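A single protein chain has been omitted from the complex, and every remaining protein chain is retained in its original position.
Letters A, B and C mark the chains as written, and numbering starts fresh at 1 in each.
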Amino acid sequence: MNETADTMNVPRSRAWTLFGVFAFVALIAAQVHAVLTSPADRDMGHLQKILYVHVPAAWIMSLAFLVVFVFSIRYMWRGQEKDDLLAAAAAEVGATFNGLTLVLGMIWGKPAWGAWWVWDPRVTTTLVLFMIFVGYLALRSFVDDPERRAQWSAAVGAFGAINVPIVYMSVRWWRTLHQIQSSPSTMDSAYVLGLRTNAIAFMLIMIYFIRRRYELARLRRATELIADAAALGGT
Amino acid sequence: MNAESSLAVDAQRIARRFGARWCLRGVSLQVRPGEVVGLAGANGSGKTTFLRVLSTLLKPNAGAARVYGHDVTRAADDVRRHVGFLAHTAGLYDDLTALENLRFAAEMLGRSPEGLEASLDRVGLARVANDRVRGFSAGMQRRLALARLMLMHPRLLLLDEPYANLDAAGIDIMNAVITEVRNAGGAALLVLHELAPAAGMLDRVLTLVDGRIAAEGDGPAANAPTASAPTLASAAGAR
Amino acid sequence: MTDQNWAFIGAAYAITWGVILGYLIRVHRALAQARAEFESASKHTERAP
Partner (left out) sequence: MAWREDWRRVRVIAWKDITTERRSKAGFNSVAALAVTILVLFGFALGPEAQALRDAAAGAVWLAALFAGVLAFNRSFQVELESGAIEPLLLYPGSRWTILAGKLLANALFVGLMLAIVVIVGVTLFQVTIPKAWPSLLGLFALGAVGLVVLGTFYAAMSSRTRAREVLLPLLLFPMLVPVLLAAISGSKALLTGDLMHEAGAWIRLLVAYDIVFVSATLLAFEHVIEA
């Protein structure tokens, strides 16, 4: 309520454009390096190359959800609209990477485990997380009043994050009782470097995406606030 | 603390919108204790929205308002202790009896549930005290809502078309309640479609047009049918 | 076996880049549009007062 078009406006920034270019260069470099240098695995052949995109995507999705949690709590604490917009931006980026993680997991699972889907704790928790994100974004799209939307989605975002570890525990117990399959074989140290560089590159991409999505939300609000000021100008 | 905080209502440039439509575009209004102010205007001019902002049900998008010195957004709970809001809908529970509806309100307010029959008697509903509200006419629901309102002992009455659906006896009861609050040093803000039932009650009448205050006249003049006809013509056609 | 694996690997990388580039384009387009709307709105009001 105390925001004006000026405080909401995000000026064009060369620094962020440069950051974006750098993030994409880093991603291309990391991927090319990892794909070219990684040796074939004894059992899997070159299949483990999928992990260079799957694992960082999963990592990014958790990080994005952490951002949603932190800024949801911060919004409930301080009630500043910007925190809500940032949480929403992170949720959209997080949901995108979450969906990607699931698809990549299935592509990995079919040749590696012989099934598109297994009820592994991590896989299942990822799916539940995706459903929570989808609910969060659906709620946002169904509520028009900005303040109500912010309050409600802050609660949904925070509750979802609280729930994730509980879901993980419950699925793990459920699965150990049913004894399905073991998780993927442990990493060879040769892969670790490739995974790390890719994870960092993905993180840069995520920061860039969230920033741009956040800018977009703020610009839209700034435009609305200008229209508001114009509508009230006569008094 | 000072002169300002003793105002029953002190609204400064209140604005509120729904989606892209501005319902209120900066309404400033002061009501002193002991005053009864009428608020007229066409459908959609923002009268009800203004009352709802003062009652703390809606937050303003811009501007600020104080009720007896308490800010309606920052000290909403203090405002609620002073305000009695009679909405357009009665807000009763259909499957409870009249008496049970009142008892619920009394318990929520922390008032003793004794004397509720007397309150019902006052609004002429003693005969149907143990009947369910579902069968009540709109006027009876209005009376029951009024009885519930008085349980709060409000110092500021916010009445949204208080005379709607009321018969002559009901109008008298309503006016008696307003007078009682006024004599106790309280104030009242009435949203009105037609001014006749409030004859003699109003100290001032304001007209809202398109979310802004357009005209202000003193009570008696506004009540004279010929004088009020041009400015309030748009407001009168409702019934 | 290996040939089939390469198909899976190719699909994984194609989908990843599809999603990343798709999201990039989507956000940048929306951003350009939002900035244009913002600028036209602020020009419009600068004249008013």
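The working rule: a residue touches a chain if its C-beta (ideal position, glycine included) is under 8 Å from a C-beta of that chain, and two chains touch if they have at least 3 such contacts.
Small disclaimer: the values here were computed from a predicted structure and weren't measured.
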Looking at the whole complex, which visible chains does the left-out chain touch? A, B
Based on the whole complex, identify which of A:V35, A:L139, A:I200 or A:A229 touches the chain you can't see. A:L139
Contact with the hidden chain (one of B:A64, B:L96 or B:I171): B:L96
Of the residues listed, A:V53, A:V68, A:A95 or A:A158, which one is in contact with the missing chain? A:A158
Take the complete complex as the reference. Which residues in chain B touch the chain that isn't displayed? 55-57, 77-78, 80-81, 83, 85, 87-96, 100, 104-105, 107-110, 132, 148
For review purposes, identify every residue of chain A that touches the missing chain, sorted by number. 76, 128, 131-132, 134-135, 138-139, 142-143, 145, 147-148, 150-152, 154-156, 158-160, 162-163, 166-167, 169-171, 173-174, 177
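To be clear about the criterion, only the chains that are shown with their structure count from here on.
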From the C-alpha centre of chain A to that of chain C, how far is it in Å? 15
Per the centroid of Cα atoms for each chain, what is the distance between chain B and chain C, given in Å? 51
Compute the distance, rounded to whole Å, between the mean C-alpha positions of chain A and chain B. 49
Residues of chain B whose C-beta touches two or more other chains: none
Sites on chain A at which at least two other chains make contact: 227
Any idea which chain B residues touch chain A in the complex? 13, 15, 17, 19-20, 22, 25-26, 59, 61-62, 73, 212
Complex contacts: residues of chain A adjacent to chain C: 5, 9, 12, 27, 31, 44-47, 49-50, 53-54, 57, 93, 96-97, 99-100, 103-104, 107-108, 110-111, 205, 209, 212-213, 215-216, 219-220, 222-223, 226-227, 229-230, 233
Of all residues in chain C, which touch chain A in the complex? 1-2, 4-6, 8-9, 11-13, 15-16, 19-20, 23-24, 27-28, 30-31, 34-35, 37-38, 41-42, 44-45, 48-49
